[in-house]
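Part of the complex only, each chain left as placed.
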């Protein structure tokens, strides 16, 4: 059985990572997972939020947003509505937690990196593309901070790499990296965030229709771990300048 | 090794479910998981939100909130701050999704049930207590709707039962139903929502410190499934008037 875009069930969409997309940010990446395109910028600043001052530890946080016409029908701007929706909040928090999982805050010192992940075009998997791209932008911002001697010589704030992918059951078949049309038809939808060594940072599975059984969960986790491994390799290549 | 409150790793805290706590609501439950106390009210109204009209299907949604002094130090009121925090949004959405997983909207007909889950006292696991209690309040509201003939005779909107529990790894040991002190020390924290027949509605695991391995995830899922089974029995007993 072939997928809507001709992929096999365990195949990622074409993934591209363009570094240095913005001339202002300390790290910036335009990441695409098929039709999903997210601009991830990492802003490195000295100092930390007030509640974190004085402990010698840094901070990493993220904000996720979608342009109004990133989707098929135009959505209201959250700035115009005057409040951020629950979904936006939830994804921003997820991205922040995922990146903090691979940060040694002592090594970062009292510096802050803010990751802005703005979805320019959405076609499913925006949060997982955002995490995968933001990691690369974060790595570049940290390199910048080391170059500026804002991070102490010999300290490496990154303790590993992190990437994310969606998986889901569509028509009874577990699929890797759902595009939008698959996503809306999925009976079960799961986002998995892994470190480069294959351990889990986040596992979020939701039954959209029928509850799912333990073996289905296991099948999805298998797919996701393999997908995150491939993404880790793409991240490595991007950072090595091989893309 | 014994836990802070003397429980074994796979033991729930004392769970109580008081039905009929509020004289106004169509269903209402004061649920406690140890020191966590949540008032869950189910408001049954005829009609559905505008975007859902005309299809003959009902709607179930939830709002979660915490009283300012439910916790050890007083938090700001979200109504005073003028906006709802990300965590509140996220939990409200989780509760709503969890309950919708066991609803047949056609059978419910064009009626709406709103679940309000207000945490009166917090001691860890407020979202899982809320889901577990809200299910019972929802069941009572549906019975009320059947009594009022707002639900067609012979239709059963509930397709199953749903309960939830937290699990986590503390000091390397997987534990069931974390209290607050365990929760803050947990390396990994997971909330699991199951139907009464042991399938999954939601699985949300987060590495608070170190990423977690597949076998740790498996151990936590085993604990959670067993805990949800016990909670399902308590729900059944409460609805049968045996508590």
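Should a chain be cited, it is by its letter among A and B, assigned in written order, with residues numbered from 1 in that chain.
By our rule, a contact is a pair of C-beta atoms (placed from the backbone, for glycine too) under 8 Å apart; a residue touches a chain by one contact, two chains touch by 3 or more.
These figures come from a predicted structure and were not determined experimentally.
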Practice problem: Count all the copies in this homomeric complex, not only the 2 that are shown. | Solution: 6
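Basically, only the chains that are shown with their structure count from here on.
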Quiz prompt | Copy-to-copy rotation for chain A and chain B - C-alpha atoms, rounded to a multiple of 5° | solution = 180
Quiz item: Between chain A and chain B, what is the separation of their C-alpha centroids in Å?
Solution: 28
Quiz item: What residues of chain B sit close enough to touch chain A in their complex?
Solution: 83-87, 89-90, 92-93, 97, 101, 160, 190, 194-195, 197, 199-207, 210-214, 217, 221, 225
